[in-house]
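All protein chains of the complex are present and in place, except for one that has been dropped.
Naming follows writing order (A and B), and every chain is counted from residue 1.
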Amino acid sequence: MNDFLNSTSSISEFVGASHIGDTIGMVIPAVDQMLLDKLTLTKKYSVIGILSARSGAGPQILSMDDAVKATNTEVIDIELPRDTKGGAGHGSLILIGGYDPSDCRQAIQVALDGLPKHFGDVYNSPAGHLELQFTASAAGACHLAFGAPVGKAYGLVCGAPSGIGVVMADTAIKTASVDVLSFASPGHGTSFSNEGMVHMSGDSGAVRQAVMAGREVGLKLLAELGKQPVADFPSYIK
Amino acid sequence: MNDFLNSTSSISEFVGASHIGDTIGMVIPAVDQMLLDKLTLTKKYSVIGILSARSGAGPQILSMDDAVKATNTEVIDIELPRDTKGGAGHGSLILIGGYDPSDCRQAIQVALDGLPKHFGDVYNSPAGHLELQFTASAAGACHLAFGAPVGKAYGLVCGAPSGIGVVMADTAIKTASVDVLSFASPGHGTSFSNEGMVHMSGDSGAVRQAVMAGREVGLKLLAELGKQPVADFPSYIK
Partner (left out) sequence: MNDFLNSTSSISEFVGASHIGDTIGMVIPAVDQMLLDKLTLTKKYSVIGILSARSGAGPQILSMDDAVKATNTEVIDIELPRDTKGGAGHGSLILIGGYDPSDCRQAIQVALDGLPKHFGDVYNSPAGHLELQFTASAAGACHLAFGAPVGKAYGLVCGAPSGIGVVMADTAIKTASVDVLSFASPGHGTSFSNEGMVHMSGDSGAVRQAVMAGREVGLKLLAELGKQPVADFPSYIK
C-alpha cells in the first residue's frame, strides 16, 4: 500500500502528507501575531506545528501523543471537525508549539510516521466503523483531547453507529478494573459524530484487556449490519 | 426489497438489524454502574434498550414512540448525530429503559418492525430529501425529541436543503389550525443538519391535513433541483 505521498515541495511550511486519512503536516516558524491573537490555544507559541486530517481523530491524536513525548514540543490545540468524507466520525486539527522550528518539524514527521500503527485498530464496513486505541503512558495529546491523566495508561473504545459504542463500552468496563474518564456520544463530547466512545485510564494491563474486549464485541455487532469490518493496517493492540 | 438482515447472532445484546437507515437494535440487561454514571439519561435504568442508526431520526423516533406505547418501557435519551452518510440530515441514537430485559428487547423489536412504515414518507433525490411524520397520539419518544404533548396528535414536516423546509412549514401551518411547537433549522434545534422542519401538535385531522399540504409543496420544490424525489416504502399518511 502506498501510504505516503512523495513530493519535493517548494513550500517552506510543508512537512509531509499521507493518503491515510488525507493527513497533512505543516510548520509555521513564526506565526503572525494577529493570527496568534485569534487562535484558541492553551499556550501562545510563535513556532507552531500543524497536523490536519479529513478522516481520523484518535489515530492522529495518539500519533501526536508519541511525537510530543519524543520531541521538545507541546500540544496547544485539538479540534474535531465532523468529517470523514461522508463517514460517521471526525477529522482532526492538532496544533503543537515549540521554541525551535526544527523541533516542531520533527514532531510532525514523527506523528505522520505513526499513522499506520494507529490506524491498525480502525475497522471499517459500509455501515460504520470501530476504533480502538491504547497507550501505556498518556502524554499531552491524550490529556488535552480526552482528559487522560498524563503518565498513566489510556484506552479508547469507539463504535459507529453510536449504539454499538454503548455496548462496546459496557463490555470493556465489565472486563477489567479501569477508571472510566468519560463516555462521548453524538450529543455529548463529540462534534455530532455518530460515535459512542469510552475513555479509560488505569493499570496498563487492565486498560489493554478492556480495550480488547470492547473490540471483540464491536466486531461482531458491526458485522450484523451486513459486511465484516476490516482494517487497512495490522492491529497493534494485543 | 430485503429490508431486514437475517442472522443468528452469538452476541447476547443483539436484537436485530435493518438495511433501512443502517439501523441496529440492542439490549443491555444490566448496564455497568460506571457507564450508567457517565450516560446522560432522563432516568437511570439499569436495563436499557438501544436503537442506533446511520440514516434517519424521525422514522426511528416515531417507531420508538409506537414501541414504548406497546411495552413497559420508557424513552430516556435521544441524540441526533449529523449523519446520513453524506446526506443532509441526521442519524439517531435512542435509549430506552425498563425493568425487565425482555420488555426492552420487545420494544426494540417493535421499533425495528416499524421502520418500513415510518420511512414511507421519506422522499430522496440527489439534491435533498423530505420527511413527513404523523401520529394521532404522541408518546415519550416524540415528547423527548420534539416537545410533543403526550396523548395529542403530532406532525413533522421537514425539507432539505433547509430553505425548502421553510416554505413547507409555512404552507402546512396555513392549511389547517394547528399549534406550532417549534421550527428547527441548521443553526437552531438541529445538529447543524441542512433541514428546515416544523413540529406541530393539535387536533388529529388538522395536523394530518397540515402534514399533507407540506408534503405536496415540498415534492414540487425539491423536484425543481433536478430529479423527482422518491420514497422507498409506501406512504402511510393519507
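Here is the rule we go by: contacts are C-beta pairs under 8 Å (C-beta built on N, C-alpha and C of every residue); 3 or more make two chains touch, one makes a residue touch a chain.
These numbers were taken from a predicted model, which means no experiment stands behind them.
Engineer: For the full complex, which residue in B:Lys43, B:His188 or B:Lys238 touches the chain that was left out?
Structural biologist: Checking each option in B:Lys43, B:His188 or B:Lys238, the one touching the absent chain turns out to be B:His188.
Engineer: On chain B, where is the contact patch with the chain that was removed from view?
Structural biologist: These residues of chain B touch the chain that is not shown: 82, 86-88, 127-128, 160-164, 166-167, 169-170, 173-174, 180, 182-183, 185-188, 190, 192-196, 198, 217, 220-221, 224-226.
Engineer: Please output the residues of chain A touching the missing chain, sorted low to high.
Structural biologist: On the side of chain A, residues 5, 7, 9-11, 13-14, 17, 19, 22, 24, 26, 28, 31-32, 34-35, 37-40, 50-54, 79-83, 85-86, 91, 93, 95, 191-192 touch the unshown chain.
Heads up, the rule we're going with is that only the chains that are shown with their structure count from here on.
Engineer: Between chain A and chain B, how many degrees of rotation does a Cα superposition need? Round to steps of 5.
Structural biologist: 120
Engineer: Centroid of chain A to centroid of chain B, CA atoms only: how many Å?
Structural biologist: 31
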